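Worksheet: one structure, shown below.
Excluded from the complex is one protein chain; the other protein chains are retained at their positions.
Up next, chain A:
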Amino acid sequence: MASRAPAATSRLLVGFRKWYYNACGFNKLGLMRDDTINEDSDVKEAIRRLPEQVYNDRMFRLKRALDLSMKQQILPKDQWTKYEEDVYYLEPYLEEVIHERKEKEEWAKN
C-alpha cells in the first residue's frame, strides 16, 4: 500500500507497474483496485465508513462488472480504467480501521 511506495520512481519501474496493472485485467471490466479487495471484517468496516457518493460509485462499478462477467464481455477499450485514473479510495479508511483495531489489541494485552 502507501507504505510500500518505492524510494525511486524511475521510468522503468512505472512502466512495469503500468504493464502489470493492465495484465491484471480488472480494469477491462471498469473496476478500480479497491473494488477488488477481499472483504474481511476490517474491509467491511472501512466500506461502511465510505461517504455516500463514493459508496454508490463503488456499487455501480461492481454491478457493471458482474453484469459484464455474466455476459462474458468486457468494456470497449476507451472505457477501461486507466492506471493514472485509479484512485485508492478505500486506503485511508482501511488504514484507520486497522490502526483502531491494533490500538484495541494493545490495550487488551495489558
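The definition used in the following text is that a contact is a pair of C-beta atoms (placed from the backbone, for glycine too) under 8 Å apart; a residue touches a chain by one contact, two chains touch by 3 or more; residues count from 1.
Everything that follows uses one rule, which is that contacts and distances are computed from a predicted model.
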What protein name does the UniProt record of the undisplayed chain give, "Ubiquinol-cytochrome c reductase core protein 2a", "TXD16 protein", "NADPH:adrenodoxin oxidoreductase, mitochondrial" or "AP-1 complex subunit sigma-2"? "Ubiquinol-cytochrome c reductase core protein 2a"
Touch as defined at the start, partner being the missing chain; which of A:17, A:48 or A:63 qualifies? A:48
For chain A, residues touching the missing partner are 48-49, 51, 100, 103-104, 107
